[in-house]
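Removed: one protein chain of the complex. Kept in place: all other protein chains.
Let's turn to chain A:
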């Protein structure tokens, strides 16, 4: 059960096109018939095991779990396919509203029952990308433009910052290189870390990475949601703060959300200061300045400066106030990841290039190095894609190089050149070298 599903109960919005204009099964037929990049997905999830090298594991792709959610809410788990064309056929005969990708299991998920007869429980996940799921609905207490499943250009930058913070740590700290970021189709992003080392991590190791990213300890019953202890920030947090969070908080976030501009807003922040004297000192100041002629943003900025100065001068008062400014910034801007998804190998995550049934938008990859430019509202929708086909536009045979011009072509091209090609190169090298050591070993053991 991912949170993406929770959104399905939200009422459709007024003023927007009717859902069936964005998304319906006929559109989906055309999309899966002409546009969905089967070969690329198959290549990706084969990780170089394409049968061409003697060291390949030809059953690798076949042990991957897929699950389909169909039109009438029927949910098919543990599907698996031997080949790319078997996957294509299944998708074309079911037209799933949603395709999820699960783990690679020890045995073919489709046949797990046959194996379970043997008594020993051999059906276990053996490989899985390290995945992250970040969702804007978890930011409802810090955005004032939208709530729930809605997202606009004012709150989307929260996602952008999240991508930057996490991506930088995955590469700089953990040394991962093959990372795919994907728009979830509506209100969040998914991240797939595909390095061999990441795929082979145990649940314990996954939890460790997930916990490394945890800062936000708050829950509904505690106002101080981020508690930073110690005399300094850990280097990872320090970098995130200096390089991304602080600037974003004081710049873009203030401009779009004016988080101090009204009493209702600033009371939430005052609650995070664990000192009643300071709270009331600031409250008094701000109540008196309520009638100022400044813009909301300007008021908000002034109050933030006042808060910082006050805390600075009272720093010595209590150790709990030492990191209060940072705590506030982290509370508003630090990525809120659904960590449970990352911790278990057998969690499912929506496949890239699916279409979100509520928005009709395609789950396209996001370039982490240019994520500022990504606009969720400009992502192609099913109806736009269909229109493009009908108007005789590119047949989207994305295999030729001029596919750039088409709506989806650009995304597929990015997927290939920035993600798939370097990944497959690495995988091939790995298969080659492990094959060589295997040969060498077997020679050794024959020698005596």
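FYI, a contact is a pair of C-beta atoms (placed from the backbone, for glycine too) under 8 Å apart; a residue touches a chain by one contact, two chains touch by 3 or more; residues count from 1.
Note that contacts and distances are computed from a predicted model.
Q: Per UniProt, what's the omitted chain called: "Small ribosomal subunit protein bS6m", "DNA primase large subunit", "[RNA-polymerase]-subunit kinase" or "Elongation factor 1 alpha-like protein"?
A: "DNA primase large subunit"
Q: Check the options A:24, A:83, A:147 or A:207 and report the residue that touches the missing chain.
A: A:207
Q: Which residue, A:173, A:287 or A:305, contacts the hidden chain when the whole complex is considered?
A: Within the whole complex, the residue contacting the unshown chain is A:173.
Q: Thinking of the whole complex, not just what is shown, which of A:340, A:372, A:387 or A:429 touches the missing chain?
A: A:340
Q: Of the residues listed, A:29, A:92, A:217 or A:425, which one is in contact with the missing chain?
A: Residue touching the absent chain, from the options given: A:217.
Q: Under the stated touch rule, tell me which residues of chain A contact the chain that is not displayed.
A: Residues touching the hidden chain, for chain A, are 1, 5, 8-9, 73, 75, 116, 121, 123, 138, 141, 172-176, 197, 201, 204-205, 207-209, 211-212, 214, 216-225, 229-238, 336, 338-340.
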